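Sharing a structure with you now.
With one protein chain withheld, the remaining protein chains of the complex are depicted in position.
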Amino acid sequence: MAIDFLAVGPEIALAVTALVVLAADLSLRGDAKQLVNPLAAVGTLVALLLVARLWGEERTTFGGTFVVDTFALTFKALFLVVLLAVLGISWRFFAEGRYFQGEYYFLLVTAFIGMLLMPSARDLLVLFVALETVSVPAFVMVGLRKRDLYSSEAALKFFLIGVLSVALMLLGMSFVYGFTGATGLDAVAGAIGGLVAADTVEPLLLAAVLLVVVGFGFKISAVPFHFWAPDTYAGAPMPVTAMLAVASKAAGFAGLAIVSFIAFQPLAGVWAPILGAVAVITMTVGNLGALQQRDLIRLLAFSSVAQAGYILLPFGVARGGTGALDVAVNTAAFRSVLLYLVAYAVMNIGAFGVAIGVSRRTGLRAIGDYAGLGARSPLLAGAMTVFLLSLGGAPLTVGLWAKFAILEALTVDVTTFGLVLAGALVINSVIAFFYYLKVIRLMWMVEPAADAPALQPGFNLSVVVAGLAAVTLLLGVLPGLVTDTTSVVTFAAVR
Amino acid sequence: MTGLDVAFLVVALITAAAAIRTVTSTNLVHAALFLAVTLAGIAGVFLVLSADFLALVQLVVYVGAVAVLFLFGLMLTRAPIGREALDSEHRGLALGVSATLFVLLSGLIIAAFGDVRVDVVDGPRTADLGLALFRDWVLPFEVLSMLLLAALVGAIVLSRREDGESGQVEDVTPILLADDPDDPDAGDVALPAGEGAEEVDA
Amino acid sequence: MDPNTAGWVLIAALALPLVGAALMLLLPKDDEVRIKRFAVLVTGVAFALVAAMTAAFDYGRSGELQFVTDVAWIDAINARFHLGIDGISLPLFFLSYLLPLLSAIYTTKHLPEPGKPKAFLGLMLLLQTGMAGTFVAFDLILFFIFFELVLVPMFFMIGMWGGPRRDYASVKFFLYTLFGSIFMLVSFLAVYFQSGLRSWDIVELSNASMIGSTTFQTWAFLGMFLGFAIKVPMWPFHTWLPDAHTEAPTVGSVLLAGVLLKIGTYGFIRIALPILPGGAERFAPVIGVLAVIGIIYGSLCCLAQTDIKRLIAFSSVGHMGFVMLGIAAMNEAGIQAALFGNIAHGVITGMLFFLAGSLHERYHTRDMHVIGGGMLMKIPRYGVLLTYVAVASLGLPGLAGFWGEFGAMWAAISPGFGLADRYGGLYLALVVFAAIGTVLTAGYFLWMLQRVNLGRPTEKWAGAELDDVLRIEWVAWTPLLVLVLALGVFPRLVFGVQDAAVSVLLRTMGG
Amino acid sequence: MMTDPSLVVQAAWLVPALPLLSAALIAAFGRRLPWHGAEIGLLAILASLGLSAAIAWETFTTVDPAPYEAAFAWSPLGGGFVLELGMLVDGLTAMMFLLVTLVSTMVQVYSREYMHGEARFTYYYAMLSLFTFSMLFLVISNNTLQAVVGWELVGLCSFLLIGFYWEEKSNQDAANKAFLTTKFGDVGLIVGVIVLSAGMFGLTDTPFNFLETIDAAVAGQLSTSTIVLGMLLIFLGCVSKSGQMPLHVWLPDAMAGPTPVSALIHAATMVTAGVFLLARLFPVLAQSATVMAVIAVVGVITLFFGGLLALVQDDIKKILAYSTISQLGYMVAAIGVGGYTASIFHLFTHGFFKALLFLGAGSLIHAVHSNNISAMGGMRRFMPHTFWTFTVGSLALAGFPLTAGFFSKDEILIAGDLWALNGLATGTAVYWVGLAAAFVTTFYMARAWFLIFFGEHRGAPHDDTHDDGHDEVAHGGHHAEPHESGRQITVPLMILAVLSLTAGLIGSPFAQERPNFESWTSTPVIEETTYPFLAEFATAGVGVSAAEKGPSAKILHGPPSWHPDLLLIVLGVFGGAVGLAWRFYGRGLPERDPMLQMGGLTRVLVNKYGFDDAGYRYVVVPVRDRMSAWATRISNDVIDGAVAGVGTATKRMAQTTYTAVDQRIIDGGVNGAAFSAAWWSARLRRIQSGDVQRYAGALVAGVILLVLAFVAVR
Partner (left out) sequence: MSLVGPLLLATLLFSVGVYGIIARRNAVLVLISVELMLNAVNINLVAFQNLLFPAEAAASGQLFALFIIGVAAAEVGVGLAIVFNLFRNRASVDVDRVDAMRW
């Protein structure tokens, strides 16, 4: 059995990059250590090129546990671009903060290996390992500000909740294995499909399905697995927060999508309404939580919880059947998740980028510190405005299309439940604008404090932020650039 | 009830008792030792289930390494001893949650597998395991190696003594948390409506 | 330019303000005079272009789309970039180019605090594109984009240049409208999928046979209803309006009343009714009742006001009630009246807000008690203008306000779609109450005039130096003042243009 | 259609157009002209008068005139309906033209002296012209909607002229009251027009057209409900505009305007618009017994009780105002009893003698600087011209035989009598109450006449603040004695006096041969109008020949005829009333006015039956003050409360002031939701306790719940 090395090319490239980074870190001294950042970026670009090379192909290797298709490649491209952006906003932060740069970049790249693996994995075991590969380095990265109490605390909370979730997920996987005798997703789906057809689905199997979802629920910080998120986001170094909020979450969604839409698709009639309800609760809790925050990072954390709720919504209308309409609904749901994640990545990293730009030198991150940002740094404030409006779903930003895609998925077949979910989305969007507008208002409509320190966002960060803002607006006007790409992703391709 | 059942029952009882003592023991060292017993008991379970290789791995990795690691951990953190010191006030919550979980899952398990009995217990042989590992599971295996490396590096980074690579603490920009949890008003960001209402009062 | 082929003109007209806004960014920040002049230039050129379009418009075919552009836009969801203009759109489109020009002229003299003309005028230009776009977009998605696009600049306009409670007002404005518009989007999507056409094209969907079941239509209409009714605003979704108006800078109020509110009624007429006639038929009595409640209620609230700007704002609730009553009539005359009411309200109330703004510039208060009367003595020309516009607003025949109000009542006496048989009595009652509303309207405007205009100036103002109408104000206001009279005397200026288009619209509804 | 209408008739549109032009010209250039704009107004109105006279002559001499109608499409209204802008010229139009332009001319001439030196002299003339235009526009209209336009414009001009002295609050209030009261009636008018036009849907594209509506009604194409509802609502408009009870309250207050304005607007023209409209639509309302009865009853009530009110007035203008109300009551009552010709004949004559009386009163006021008859006395010595013209006017008003008022009032009484003979009680009421009111009329006019012109001159109080102050022109210098007004005032008085004496002749029994007033103002449609309901009531009667009985009867009018019995009765009434008045007032103002000594009756009259008070207390105050507050409260406590949830909405229910209430709006709506959102969020965040073990517990608990949910869903 030959291994298709090209199929795992991006992963290999990142693995090599990780090792090179580690080696370079050991051999470089002082300020030269900064160079590991461009080194990692080069490796990422190579991986990106490999993704581009693979684009449009469908490959399967490792005995069917690893699949390359447009769905996976889209995610991989997304992760790699996010990695580039995170590298961009990390450079100065880590270089000036005198953290463990080499190790940080090594851990970062390693975590991304896990992410790249996630959308390709077609086996519970591989999914588990991929998930852990994302998590374990993340546990460490969160605690990288070693002398900082908050950082340690954040790491501890993240770790404990993460491990607990993984344990629950493993328990579920073990039961799934017990029922199906397999860990390959297709095999699991087949076995479950048989059970569904024979109408011999044990409640335990349903419980197991739910438990498997838990692990991803942790990654995507869905309620009630979201508790770590605000605390961890607040305590972690900001680039790590950005990574957690975006990449790690996207990876979680990739995994969740695969598991739900492939392995457990025959049971969709059971898990869809529950996930829909969880989605509604998640976005509500996230938005209500965000309303109260005075710390921008925590606000963004709760906001990202809410966003997770939005992304979860399409899962709520998933169908267990295989009729034409069912496939259409599932495909739309699937695509909308993907589209939203792309949009979400762009706007959220941007927002964190601005937050880093404001607080890296000053340490200021209270929302109140953003007063008059428009006067102090119009570009940062302008970009932040764009990102926040986009997060809220304002027109001419990519955020609108993301929400649009979700709504589209909910209404492909007009059902009462779908409309309820849509209604929840509407109401939550409005609540969300409350706190987004609060920040925007502060930035533009309040005079800056007299002693507000000067801002030096730095070149890399500025480029990243400006680029993301431009992309946000560009995709806002021409969403076709993404929607046309994701439309290639069909449900059949996932199957 | 076969001999296997009896053997399992004995081992299981020991394991369970040790496990419970692990989380209830008031003495740190005792707890760690009970953990070792539990892990060894699990190795015994594996043996009864005729998973010899796993039993061995269990003994070597867990009883030999992990339990010792925990012991070191306990020593290094100089934790105090005693129920109040070892248990938080969440005991009630913990008991409720875990008991419910146990009852729920047990019920479901019995409902699902209550009538499954197997006469011959025979798992894959060790050679098959090796073959499968490098035939079917080589991808996760390789990734696991990266994971272990990352864990190693991470653990070293975190537990290394120096502060930052230059050893200078003061260069670290402190985080100014906006939310002071001890401030009762924290987070009560005035809503616009609130402002409006105040105007009326004035 | 040939209206059959010259789609580029429409695009150019839409793009001009955007380009202008971008160019304005290049001007030096401190050169206020040049920035203001540039804004006048941009809006002026855009208006000239639209005026030329109006001239070139083929009035013989006002029921058909002209200046059409229809190209692919987002393939994945079949959204198209479809622009066009017909008899229904034209007057509103014209208005959305006229008012910004006048606002720009007005701003050269009265720039609201805290200055920053570049940002202010830039936002206004952005707003203009959004407003104008809604009236010519014939793709639901495109419409939605323009519809939403309006929010952001208006939010900033109110929030940065508004009155003391601007924060509150701006957020309220934004959230209210947003709330409705997303429901509207849900409805759009439902229609998109339910129609089976996989098309967002308004014309195509309008011409389609009944989409979905009656139940579906009702629910889908509810979604659109929320979106549009909040924008209108209909009672009881109106509560954002007085705040937004009161706090907004003068120009913001003018554009808000003059064009923004029209988007809601336009949406009803252009989208909700033709695409979902079944739902509309079911909703019509509800709309009618809410509209009339709005008329009475708005007038009553006006009676309680002391802030003149707030009074005008509440009067909008009443006037838009008449517009909605026309829509509720579900017949040609009703739609005609609604559209006329739209235009008339835009012109009159826009003018009233100009006046209220200038009043504030002079007296530095809008409280009628503080002003205390005697304005007709102190600044007579200004007083005469206020009387003139107020009288127009209370629906005096011969001025613009009358035709929309009368037409709506007239149309409602015999509503279309068989509503006359089922709800004849209700509609008669609606007409009666709407007519009573006109008395209340007259009441508050007369009381306002009495409190502001008549009598002798109080001691506080007797010695004060107050400017009568300035030259720049004359320039900015004259077109509106003329329109108020012209529309009143020649209602066919609007009725005639719309006639064919409304007939076509009603045909697509199958009524 | 009139065959070959003459050029004058075709040019009838010029009659309203000229005043409109003049209004615009005066507004634009008036200030710069030597007469400050009055010359433009005069020129225009004289031209209009000339044209009107020509049209009147044309229509008067034409045998069996059919209306001349010309119109063009004003605007499409949607649904294929067209609104016309057009003119309908027939005898009625011509009569109104003549009346309006003539009185307007007199007033404009008169005003040049009367308003001399006014700061807003130009504005005044512009408004007069505008008013004249509006009235003529209403009169010439060929459709109801156009008439509504004119009607409302008339109302606006009235508002502007009543409030001419807007510095004083009382005048502002009077203007507002006039506008709003009539506007209230306009609700009826507008809805009525709408209802009537709705009846025409399907019959025509021009549903507002008068002639088509009349034809349809006569042909029975309009449903009874349409006619009853539509006409009653339109009548509501007439009630308010023509000062019928109970919406007459604005008319006395409207005397706040300059006296010539009162003469023009509140005596001769605007207030007759209602009667005109009823006459215009007479064949329609003749289709319904209900409508006729309601109109008659309202008219009867007004003509009597309105007249009573004049008994206790001291202000000469108020006396005339109540007299106007009473006389309008006669006209309306006449319509209600089928006296089409009688009604508009009285309208015609009343226009002249009431304008004369008002202008005469103005002359007096001009001289003594007071409106109060108690401040006058013995004026015949100072102002001989005013005296004799005023006397003529009073006689005409009192219906002294052979004056204009005598013929027209008699016609009304006769119409009532004929109606009664057909078995309709309203006719009886009109006849007897009409007679009683004639006594009252004569008495109060005699009272005023004695008090003003006889006895000693009591002199104007020097303290100007005693006056209502609204009508006085601020003349420099002190007048020791009143003196006669100038020629620009007296000449119009004389012209009008002559007309008051002679105008009745064309409708009198002296003019039984055609052409007379009846043939002038009737059209074939009117003449052939039948009362479908009359058959039910018909008994043998005079005036209705046996051949005409049956399912319907010909309209109850014909060539004027002599009624000697009535002449005697009228003379008796006149003599009795004058005698009584002479007994009370013949020797000047008694110390205690007997009119104020009638106990309860006086109180009721002085309180104006409580209408004004009631109107203010039960309509204005509740609407303006209470309902508006309620509305705002509803907005907050109910609407937004529903959104916001009970908890937040009821928090400060007690606060009733507007601002406080408005804040409830704020708490409600989206922000109310936000408030509750904030409330929830404040609670929810406690869950985020910071304690990771609680998180873990919550997590597992959540998992358990979800598992249960899963199993449950299954």
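Couple of notes before you dig in:
As written, the chain order gives the labels A, B, C and D, with residue 1 at the start of each chain.
Methods note: a contact is a pair of C-beta atoms (placed from the backbone, for glycine too) under 8 Å apart; a residue touches a chain by one contact, two chains touch by 3 or more.
As the structure is a computational prediction, the values presented were derived from the model and not from experiment.
Within the full complex, the chain left out of the display contacts the shown chains A, B, D.
Touching the missing chain, out of A:L78, A:V136, A:A394 or A:L407, is residue A:V136. Touch with the chain that is not drawn comes from one residue among A:A182, A:L195 or A:A328, which is A:A182.
Subunit D meets the missing chain through residues 685-686, 688-693, 696-697, 700.
As for the chain not pictured, it touches subunit B at residues 2, 4-5, 8-9, 12, 15-16, 19-20, 22-23, 28, 31-32, 35, 38-39, 42, 45-46, 49-51, 53-54, 57-58, 61-62, 65-66, 69-70, 73-74, 76-77, 79, 85-91, 93-95, 97-99, 101-102, 105-106, 109-110, 113-114, 116-119, 121-124, 128-129, 132-133, 136-137, 140, 144, 147-148, 150-152, 154-159, 177, 179, 181, 186-187. Within subunit A, the residues in touch with the undisplayed chain are 63, 124-125, 128-129, 132, 136, 139-140, 143, 146-150, 152-157, 159-160, 163-164, 167, 170-171, 173-175, 177-178, 181-183, 230-231, 234-235, 292.
As a convention for this text, only the chains that are shown with their structure count from here on.
More contacting C-beta pairs link the chains of A-B than the other of the two pairs B-D and A-B.
Put simply, the C-alpha centre of subunit A and that of subunit D have 76 angstrom between them.
Shown for subunit A are the residues that touch two or more other chains, namely 203, 207, 291-292, 427, 430, 434, 438.
Residue positions 104, 108, 187-188, 191-193, 196, 199 of subunit B are each in touch with at least two other chains.
Subunit B makes touch with subunit D in their complex at residues 88, 90, 93-94, 97-98, 100-101, 104, 108, 181, 187-188, 191-194, 196-197, 199-200. The part of subunit C that touches subunit A in the complex is made up of residues 73-77, 141, 144-149, 151-152, 155-156, 159-160, 166-167, 170-171, 174-175, 178-179, 182-183, 185-186, 189-190, 192-194, 212, 216, 219.
Those residues of subunit D whose C-beta lies close enough to touch subunit A in the complex are 670, 673-674, 677-678, 680-682, 684-685, 687-688, 690, 692, 695-696, 698-703, 706-707, 709-711, 713-714.
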